[in-house]
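Note that one protein chain of the assembly has been removed; the remaining protein chains are unaltered in position.
Up next, subunit A:
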Amino acid sequence: MSAGPYNYSYIFKYIIIGDMGVGKSCLLHQFTEKKFMADCPHTIGVEFGTRIIEVSGQKIKLQIWDTAGQERFRAVTRSYYRGAAGALMVYDITRRSTYNHLSSWLTDTRNLTNPSTVIFLIGNKCDLDAQRDVTYEEAKQFADENGLMFVEASAKTGENVEEAFLETAKKIYQSIQDGRLDLNAAESGVQHKPSQPGRNTLVNDQQVNKDTCAC
């Protein structure tokens, strides 16, 4: 039996942040279920999703925390930034206010995560081009100025959704390879788990869980 080719070797923690109604939960749903959730209720809390992806032949388990966007929860959702390896910062291209608030979201992200946390800016709802309120160029410039990765995506059509999640993972994986991201740091947002076949893996996995559940 070959050594567990379906095991994942890393766990990356992601957070999705941004104003209320920009489509954070829909992006998560599109990514994990490949479906558009038409009547998505407002997230009251923090939703949780997972998917295993492959980057450079490595299986990586993404643990995605989708946060409530309502302003009144802002103080509480700040608790969830800690230990994120990737942050997907979302605005709605048809609502300028959601774009205007980005600097505040960015400040929070910078303050509450590691320097190595990969921040990916997503302009959601790009299927609604007729109602566009923020140009691609403007947002691209904002992203460049702040060193963010950027795409316009649509949780409805699925356009660029996969890409945003995967590119973020690639960047994180690169950071690991380059040694910029220290796996041993407590809040790197990445757990490494050497693959082992059979039941040992189960035990390993539980130890990993045990270590991280001490929060």
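Some observations on this one:
The working rule: a contact is a pair of C-beta atoms (placed from the backbone, for glycine too) under 8 Å apart; a residue touches a chain by one contact, two chains touch by 3 or more; residues count from 1.
The working rule: contacts and distances are computed from a predicted model.
Taken from the listed names "magnesium-protoporphyrin IX monomethyl ester (oxidative) cyclase", "phosphoinositide 5-phosphatase", "UBC-like protein" or "COP9 signalosome complex subunit 8", the protein name that UniProt assigns to the chain not shown is "phosphoinositide 5-phosphatase". By the touch definition given at the top, subunit A reaches the unshown chain through residues 1, 4, 6-8, 32-34, 44-52, 68, 72-73, 75-76, 78-80, 82, 197-199, 201-203, 205-207, 209-210.
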